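Remarks on the structure that follows.
Only one protein chain is missing; all other protein chains are in place.
Note that the chains take the letters A and B in the order they are written out, and that residue 1 is the start of every chain.
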Amino acid sequence: MSIGKRGTRPAVTALGFLAPALSLYLLFEIVPLVGTLAISLFDWEGYSVGSMRFVGLGNYAAVFRDPVFWKALGHNGLLLAGMVVLQSGLGLAMALLLETNVPAGSFFRALFFLPSVISVIVLGVVLSIVLSPSFGAAGAALDALHLSWLKADWLGSPQVAIWSVMLIQTVLGFGLAMFLFVAALKAIPDELYEAALSDGASKLRRVWHVTLPLVSEMAVVVTVVACINSLKTFGLVYSLTRGGPDNGTVVLPLWAYLQAFSYNRFGYGCAISTVLLALTLIVAGLQFRLGGYGRRSW
Amino acid sequence: MSLNRRILATMTALAIAAALVGCGKGQGSGNTVTLRLMTGWGYPKVKTAVDGLIADFENEHPRIHIEHQALDDQSYPAALRASFTSGDNLPDIYETEYEYAGYHARAGNAMDLTDWVKAHQDRFQHEGFVDSQRLRKSGRVYGVPYSAVNMTQVFYNVDLLKKHGISPPRSWQEFLDACARLKKAGVTPIALGAKSEFTVAHWGDMLIAKQAGLDVVDKVAEGNLPWDNPDFARGLERLAELRKLGYLSPGCVSDGYMESMAYWISGRAAFFHTGSWLVAEIIAPKSFHWDFFAFPDLPGGKAQTGENVAVANEGFQVAAKTKHPKECLAFIEYITRPEVAAKHWVAIGKVSPIRGANEKASAKVRKVAELIAAGKRTVPYGLMRHIDEDFPEEAERAFAQYLIGMLAGNRTPRQVLQAVDAARKARRR
Partner (left out) sequence: MFRLSWFGKVAILALFAVVVCVQMYPLVWMTISSLRPTQDIMTNVLGLPRGMYLGNFAQVFGAGGFGLVVANSVVVTAAATLGVLICAALAAYAFARFDFRHREYLFAFMLIGLAVGPEAIIIPLFKLEGMLGIEDTRLGLVLAYMAWTPFGVLVLRTAFSTVPRELIDAARMDGCSELGIFWRVTLPLARPALGTVGLFIAVWVWNDFVLPMVLLRSTDKFTIPKALLLYQTSYSTDFGVICAGLTVGALPLILIYCVSQKHFVRGLTAGAIKT
């Protein structure tokens, strides 16, 4: 599918196609990002321009000395692994299930994405109340289903809270992964399945040999997106637990935001954001490498 | 080509001239002066009150027009600081809440109002309220206080207490006895939502202030004593005791402020502790009867009678770089008149730090004002007397998060205090 190699005309045409996205991206993403990087080299409260004080890498040194940073990093690592595996896995599983002739499939497929439509404020408030031991709603429901052994202080126990957050994010957020997999699955021609069927392959074999290889590239996309989202978003965590209890669910983007906007350590907050960005890029890069993305030639 | 170039040059010159002329925009036409007032009081009830202040002021000063930019409470701090750091959309007057007064004063954004305040000193009910706008190091004042809150009260469900034959406790022992009675009757004594952090931090502040007394608190605030001292620890132990005895709501660790308030209003808990802003802000049906009593002194506590935890949480500052200082001060002078504050501000349930403004308020507002007035000395919430003291925000978060850990059974009171000391030290340069 690629035309020409190292010729000037393809490069010029390509540039034409790239120009709109690239120029907007440079101006509205890269330039502010450079600004953030610059700010991270200063000690700044963020209330007036005159009070900026150059500290070089001092903020970064402080980041690595900060115990909450390491705690948050650990939580992010946990959520990352969880989100990548659980969300992608659940998304793929649901997409596969939707490929069957289960009735009302498209109805359910539509519903699974709806939680993304709801503001995180509402999600946090409602789930807090439902899971609260004070009101006892979830507890009562579990009792009715004879599942009382599942009861715990889901959001109030510093040890359990992070797992609760992971589970909640998975169930609410697998819609996007599912959609991406559905798009990939739909691109697989039916003939391939029929060929496999006529070769006598069982259901499982058909999935293994036909489906999975053809969605592998989309799988890389899904895992990268899940990975990046888990490192970047903190709206739901903040709404559910404020990063507590006892900093038991604090995550890096939340910590960076609090430092910059609540504690008036703007330079420090930017430093945390920069470290987070670097980590994200490394992880995403590894995923691309391992997934063999972009190596296919057409 | 040269003709085109000449045209281009002329047009450029005209454009520059127009831009320069346009820079003078916003000054109003003729004799009127326009001031920009920025607040985070976009919440309809409060915005109407501010607009009322402005309307009456403009009536008295027809040559001054005030443009009120009312943002919502959460965007406002970020928008205000963005204005100051970028130089765009600078306000002439702006409101401050709690520690923001200190941030802006330290950053040089606020005009020094020490002389003005000194000249109008008797307008304010309590020296402590002016302290909320004063930098300790220099002693200079950078704004005027406009709302006061009292922290030393506990709200209660009137019907629930009556039903169980309990009268509002007047001592800590009576309070514990009441909790025991309620618990036995199957009612949660105290509703607490620690997730929101400030809720549990207030409990901590109160118990510490009552246990240690303001002399010790002052020593700690000035850096002569660490937070990790026996009096502070004893104060926090009382909260741990409440938890151990089962007097706090079951979800106290993970519930937030609104959830715990809903728990209280639904009649499942009897007591609820928060600041006196609740008087203005509570949304409950008329069938819900509530009142409040003064937070009892602790047995063995060093707090003297009349030591309160109260603060002027809201106030106004004038921008240091404003082009109309005289007009700004005219506005400040106008709104700090007791009858003006009473007409608009106290009317919506706020408590005013201005002498005489609370006299015709509703019964509950007057009761709060009396509690505050009865205090011979006050210390602000967060135990800072002045706004630039050594209690940075991350110390606050450490305090709150470790207290939550204490409620969850993970931390001891001394660990909580040590965390605060560590956070303060890390911040000191």
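The criterion applied here is as follows: a residue touches a chain if its C-beta (ideal position, glycine included) is under 8 Å from a C-beta of that chain, and two chains touch if they have at least 3 such contacts.
Predicted, not measured: the structure shown is a model, and the values here were computed from it.
Engineer: Thinking of the whole complex, not just what is shown, which of A:Ala81, A:Leu97 or A:Leu290 touches the missing chain?
Structural biologist: A:Leu97
Engineer: Give the residue, chosen from A:Leu41, A:Leu73, A:Leu155 or A:Leu172, that touches the chain omitted from the document.
Structural biologist: Considering all chains, including the one not shown, the answer is A:Leu172.
Engineer: Sort through B:Ala110, B:Leu161 or B:Ala262 and give me the one touching the missing partner chain.
Structural biologist: Hidden-chain contact among the options goes to B:Ala262.
Engineer: On subunit B, where is the contact patch with the chain that was removed from view?
Structural biologist: Within subunit B, the residues touching the omitted chain are 42-44, 69, 71-75, 78-79, 82, 85-86, 88-89, 196, 198, 257-259, 261-262, 265-267, 281, 283-285, 288.
Engineer: Going by the touch rule given at the top, which residues of subunit A touch the chain that is not shown?
Structural biologist: 1-6, 10-11, 13-15, 17-18, 20-22, 24-25, 27-36, 39, 46, 97, 99-104, 106, 108-123, 125-127, 129-130, 135, 137, 171-172, 176, 179-180, 182-187, 189-191, 193, 203, 206, 217-218, 221, 224-225, 228, 231-234, 253, 256-257, 260-261, 266, 270, 273, 276-277, 280-281, 284-285, 294, 296, 298
Definition applied: only the chains that are shown with their structure count from here on.
Engineer: Quick one: report the Å distance separating subunit A from subunit B, using the average Cα coordinate of each chain.
Structural biologist: 37
Engineer: Using the touch definition from the top, list the residues of subunit B that touch subunit A in their complex.
Structural biologist: Counting only subunit B, the residues touching subunit A are 77-78, 81, 84-85, 87, 103-104, 106-109, 188, 191, 194-197, 249-256, 258-260, 262-263, 268, 392-394, 397, 401-402, 404-405, 407-408, 410-411.
Engineer: Please output the residues of subunit A touching subunit B within their complex, sorted ascending.
Structural biologist: Against subunit B, subunit A makes touches at 45-51, 125, 128-129, 131-136, 153-158, 161, 241-247, 258-259, 261-265.
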